[in-house]
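One chain of protein is taken out of this complex; the other chains stay put.
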Amino acid sequence: MNGQYASLLIALPLISAFFVPLIKGLGKKAVKYYLVLITALQTGIAAWVFQEVYTTGKPIIVMAGAWRPPVGINLYIGHFAALFVLIVAVVSFLMAVFSIRAISVDPIDKYAMLFLLVMLGATGMIATGDIFNLFVFMEITAISAYALTAYNKTGEAAEASIKYIILGGIGSSFFLIGIALIYGSLGTLNMAQIAQLAGGMDATVAQVGLALIVFGLAVEAELFPLNAWAPDAYQAAPHPITAMFSAFVVKAGLYALARILYLMQAVSSWHSVLKLLIIMATLTVFVAEFAALRQKNVKRMIAYSSIAQIGLIGLAFALGTQSGVDAGVFHMVNHAIVKALLFLAVGHVAVSLGGAEMEKFEGLGKRMPLTAFAITVGAIAAVGIPLFNVFWSKLRILLATLGAGYSWAAAVVLIASVVEAVYYFRLIHTMWFAGEGERISEGLAVSLMLLFLAALVIVIGVYPDYAWSIAQKAGNDIFNVADYIKNVPLMGVGA
Amino acid sequence: MISAYYFGAISLILIGLYAILVKKNVLKMLIGLSIMETGVNLLLVSVGYISGRSAPILSEGIGPNQAVDPIPQALVLTAIVIGVATTAMALSVAMIIYEKYGTLNVEEIRRLRG
Amino acid sequence: MLKRALAIITLLIIGYWLAQGLAGVPFGEDRMLVAQYYLDHVKEQTGAVNTVTAVVVNYRGFDTLGEVTVLFIASTGVGALLWRKKRERTAKTEGSIVLTTGTRLLAPFIMLFGAYIFIHGHLTPGGGFPGGATIATAFLLLYMAFTVYEIPHKTFEKVEGAVGMAYVLVGLIGLAIGGYFLYDWIWQDWGFGVDNVGRLLSGGFIPVIYTIIGLKVGTELSGIIDNMLKEEVSE
Amino acid sequence: MINELMIILFAPLIAGVVAWALDIKGIREAIGIIGAAIPLAYLVKLYPTIIENPIDYSITVSGFTLQFQLNTMSWYFAAVASLVGLAMAFGMAVTSRESYDWLFALMSFTGVLGVFLSQDFVGFFLLWELMTFASFMMVLRRNRHESLKYFVLSVIGAYAMLIAIGMLYAKTGALDFASIRQVLYMDAAMGTITTRETAIIFGLFLTAFGVKAGAVPLHVWAPGAYSETDQSYTAFFSGALSKAGAYGFLLLYILMGYKLYAAFGTFHNHLTFAYIIAWIGAITVVVASFLAVLQEDIRKLFAYSSVGQVGYILLAFGLGSTLGFAGGLFHVLSHAIFKGLFWLVTAAIILQTGKTQFKDMGGLAEKMPFTFAMGLIAVLSLAGIPPMAGFASKWLIYEAAISAHMPLVAGAIFLGSALAFAYVVRFLYAVWFGQRPSDLEDVKEAPLPLLIAMALLAIPNLVFGVAPGLVTQYINKILGGEVVGGDYYKLVTPTGTYNALLVTIALVIGLAIAGLVYIYGAKTRKIPVTNTYQSGNPVTEEFNLSIRRNFYKPLAEALEFWLKYSWDRFYERVAGMAEDFADSLRQAFYNGNVQSYSWYLAIVLLILALWGVL
Partner (left out) sequence: MNCMACIEYIIIGTMIISAILAVEWRDLLAATVGMAAVSLFASLLFFMLQAPDVAMTEAAIGAALSGAIFIFAIKRTQRFETEEEEKPGWWVRW
């Protein structure tokens, strides 16, 4: 099959989102099942792309309108993008199934559209090979995220959304200034060509441009202190959406950050940007873990934990070494699984019991044993206990950090990890050993999803080889810029 | 010496940011955001300007070497639309906030914190 | 006051920094790289005269698809957020006589003008976005002039969805015919209007897409206006 | 290929998971015991060949090569752990009624074995974490506060180790012990790793292993964690798990000894770094023994006693001489068996009476004679009375301390022994003899599996006590030389000789004479048993000392000044401060005002700008 059909990854969610208004007359149920169907189809396409990329070992370059790269916009679906597009699709599928149960606020048809467009935006951000197109997809993701954050139409939801909008707006404006500078200096927007020409850029322009782009993306990627919107948005968004935020929306921003960072390697101020990012990422981990410590709302607590883990990934990416990037990608995969599991389970509890406050979790082991078990698995994994997947990636990241000579960063991260262990284990204790309650029904579909994700956590924890080899290839895709430039069939325009 | 257009664009960006940093009314902050976006658009177009050339419409005897850079203009078209989309979203959110909180003062819109 | 002073100082430093960066991108100089390629080849490759349009719709069609999506999200999002069980317009006062008569007279022409703008996008300045916005302005006028006026928003929503799908379908037809998403099969394969460059019937699928965009933008923006003007009424 | 090592390692874990998943009463106990027995069986089977042919096993997991090796030393440690583990499994068959316990107990069993068998740092760290986590979960179930204290300290230790590992990795580029050892050996001459870095790595490792071994001042988790779990499991927890810390110190010698020597030199003809370890051990012995004496709760008493006894091991390793190592290694075994036995006895008492305080006990010897006999063996062994295993090992350590010319340290050993005698005497009398509280009248003997478990640990106490040469000859093989001479019954060191058989014979003859006197001698008459022991003080309501209540209160009063300072309270305060800090941090930073948040963005931009401008 022609590699160009990978553009269906973009086309399918779009056309399906546009189709929703035409079928909304069929009723709420129909829209929800339609959503499940489309995400399943998307998963199928993503799986095909994944298989294609990993068997041939060659990236798929989708050229829109048959224009070769610097002239037209291309999608670069390399090892990383193929992997992450699959994760995006799978998580979306799971959350679409969860939405059937979790979403009761009207209007469902609008929810379905926004849901599909968030998925589209993240897919596009990961796949695109053009820096302005990246901005467009980032805005698609962000604006649908704004809308979905406020979807519940409560005061809190609106509040979280306005915070997100204002901070995201500032971030994207400055990102655009960065693009303007880089375009003004190089005359191209294609990422491969930027990478090719970056060395010859005017040093000041390169420094300001890179700094602004990093700043803009760091807002999306939730690095401290630009992450203040994140816990609110996570807490107020509908439960399936929170899982999606944590599992791939943020990661798309983080990936874009890493990608652009490594493309601009030749820029002279590159190392100072890395240093700054390391400081920010380390602080992210530290502050977020401490903020989660005495949290009363479990969803918010896990949101903070998610932010901290994102900081850890950011740290890995900012190290500027191959091992760091590999570890970061591995952690991204693991974190996506674990946080999807945790947010799914916590959302499930909140839907069933009417809230995510700590008191609701007392005696959960007796009331909803399977869900409690899933949360336990997720929590233990997040802490980084051996035989669970996060252990491996955390270990990798720390070894890479120490290997790059940032012992202080590793020490700070580990102190924060201790704090993380404390609040997660308090949660586990609350669930299993405090309080009593009647057993209530847990629902087949959600139970199956929880078991699937928990099994994935343990399987990767016990047998990490396959996941690690994939992560290595994906990490190489980000780190090895020379290959990236070589793989994009650049036309000889100007270069 | 910096060009007047750059100066204007940067001024707009800074004034917009100033509104966000100082004004407490949500709508005012959104006005600031909007001004900032206008500034960014102006900056982008100025970056693409080439002195003494005309608009990139190649009809009336204007050859390929007599037109300004079309790409930033294309980008700005997109950016304007994105800007208005963001504004519309933000305003409807602000309307809900006013409905639920009865105020638009950011110091009182603080139910989510800590 | 301290806060203002600090804000101003902070902003001045940031501004100085930006200006310093911009000093490396001197104003008014020719630094075109890819753009020069566009200018050189636009006529034979896309059949459009307006290079900006060609770039927007054809060369960087993906961006535009995204842009349309963004607007679609905004309209959907506003619709989702301001959705209530039952909503109506609550305006009390009719517009002044000047406004009402003027609107009656002008609204069709404004719409026509909007249509003109987007159909001629590949020839003259303008295109789908300003055209669509102009159409929306007509509806805006109608809303302001008459207290009871309402767009048929169900139909509008359907149109919105349908034209969006049409856009993607145009892209997919390109994929089917030429093997590339958003491939301009009208111009490249059929060679439709090759002799016509600079006149209306040229430009490959640009007019088609701009029509789609114009309709879409028009309906979406009017939808946003409609949503923002209606208030919840208790039954 | 299925290797014996893999079976040894993972049999307990798999059995635990199966037992947990099945959760059928009876079957889960059987599976658990089988799973715990497999490692011991294999180790026994492999014993004849192990000295000549170490067994290697390595697997590659996610790019890391995990290497395991069963050599003379790891066999020794693994065998000790397996013995205690099997006893634990028998004990748990009675005392534990939850599949939860089985899962985590057996998981920690795997962790301990893995720590002993690992030959590279990734596997070592992985299994170390697994062991910590599993033992933590055992405690979490019963007491959240104590378990978190344990976990936080352990994890701080583990992460300290991780940083040290990472630093070593960054310096040497290797993670397996053999290469690290070689590189550090070479480096001792070249000195590319500076003294400061060496000191940091050493300090981090010291923290890591010190926590697990319960060295003062990192011991505070031990009393709570040991007492707030299933007591059969504590037998393993204290008997085998804490040995992982001791093993770590040994590892430190093996891997870094020469480098540390080159970096720090000597102090009073004694390796400086070893000197530090020795003193940590000595302080631990003294402090823990004093605290043990003052406890009113059986579990707390033995918890502190465990800390003190592991202190002996550290002290012995810190002497730095081969004799010291021999003593330490022997004490690893003897502490495991006598302390394991103690905990099982405690488990039996708690199971049958439901009481843990001395004041509720008394006169149980008649009701639980077998348990009493086992307790007596444990007491004798702990107090260092021949012919028990405990005496032999303590004697070796003492000899080593003397020949290393460290009289102060030797004094600590003496003091520790005396204090140990003080607390075991109280245990012996208060629990087994004297007046029996009326609610203990219908106490029965412990169930059979628990008795088997006790016997399993009591027999080695006697055997290795009478024939200590069995152990020392194996230790000679580990250390690769004739460190402790003599035959099976006789130990010969440069400064002394101990003939266990002779002592035993003398003892038996003495006991026989005493028995004859008891039977045929003076007429016995029955008198009511009352508390007659009042420490020479008048009995008042406030100052009512009996062997069961505040027996050592005068000592506590004498030590009042020192008891004011408690590491435990210090850590609690630090933790409280951390939580308050966390609260104020998030309240101040995430204050909910979007304008403040925008300021953060502006400040970041400002930093970027200043960094660009300057």
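All chains are identified by letter, namely A, B, C and D, in their written order; residue positions are counted from 1 within each chain.
The working rule: contacts are C-beta pairs under 8 Å (C-beta built on N, C-alpha and C of every residue); 3 or more make two chains touch, one makes a residue touch a chain.
Note that the structure is a prediction, hence the values are computed from the model and not measured.
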Sole residue of C:G61, C:G127, C:G161 or C:P207 that reaches the chain not shown, by the stated touch rule: C:G127
Field: Candidate in contact with the missing chain, chosen from C:Q36, C:N50, C:T103 or C:T219
entry: C:N50
Query: So which bits of chain B touch the chain we can't see?
result: 4-5, 7-8, 11-12, 15-16, 18-19, 23-25, 27-28, 30-32, 34-35, 38, 41-42, 45-46, 48-49, 53-57, 67-68, 72-73, 76-77, 80-81, 83-84, 87-88, 91-92, 94-95, 98, 103-105, 107-108, 110
Query: Given the full complex, what residues of chain C touch the hidden partner chain?
result: 3, 50, 52-53, 117, 125-127, 129-130, 133-134, 136-137, 140, 221, 224-225, 228-229, 231
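Please note the rule applied: only the chains that are shown with their structure count from here on.
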Message: Report the chain ID whose CA centroid sits closest to the centroid of the full protein CA set.
response: A
- line: Sorted by contact pairs, first entry is A-C
Query: Taking each chain's centre as the mean of its CA atoms, which one is farthest from the centre of chain C?
result: D
- request: Return the distance between the CA-based centres of chain B and chain D, expressed in whole Å.
  value: 67
Message: Can you compute the centre-to-centre distance for chain C and chain D, using the mean CA position of each chain? Integer Å is fine.
response: 74
- prompt: Rounded to the nearest whole Å, what is the centre-to-centre distance of chain A and chain D, using the mean of the C-alpha atoms as each centre?
  reply: 44
Query: Do you know which chain D residues sit against two or more other chains?
result: 586, 590, 592, 594, 598, 602-603, 605, 608, 612
Message: Could you pull out the residues of chain C that touch at least 2 other chains?
response: 7, 10-11, 14, 17-18, 20-23, 25, 31-32, 34-36, 38, 60, 63, 66-67, 70, 73-74, 77, 81
Query: Looking at which chains touch, is this a line, ring, star, complete or other?
result: complete
Message: Which residues of chain D touch chain A once you look at their complex with the stated criterion?
response: 60-63, 122, 125-127, 129-130, 133, 136, 140-141, 144, 147-148, 151-152, 155-156, 159, 162-163, 165-167, 169-170, 578-579, 581-583, 585-586, 589-590, 592, 594, 596-598, 600-601, 603-605, 607-608, 611-612
Query: Within the complex, which stretch of chain B touches chain A?
result: 13, 16-17, 20, 26, 29-30, 33, 36-37, 40, 43-44, 47-48, 71-72, 75, 78-79, 82, 85-86, 89-90, 93-94, 96-97, 100-101, 109-114
- prompt: What does chain C use to touch chain B in their complex?
  reply: 3-4, 7-8, 10-12, 14-15, 18-19, 22-23, 25-32, 34-36, 38-40, 42-43, 49-52, 54-56, 60, 63-64, 66-67, 70-71, 73-75, 77-78, 81-82, 123-125, 127, 129, 198, 217, 224, 227-228
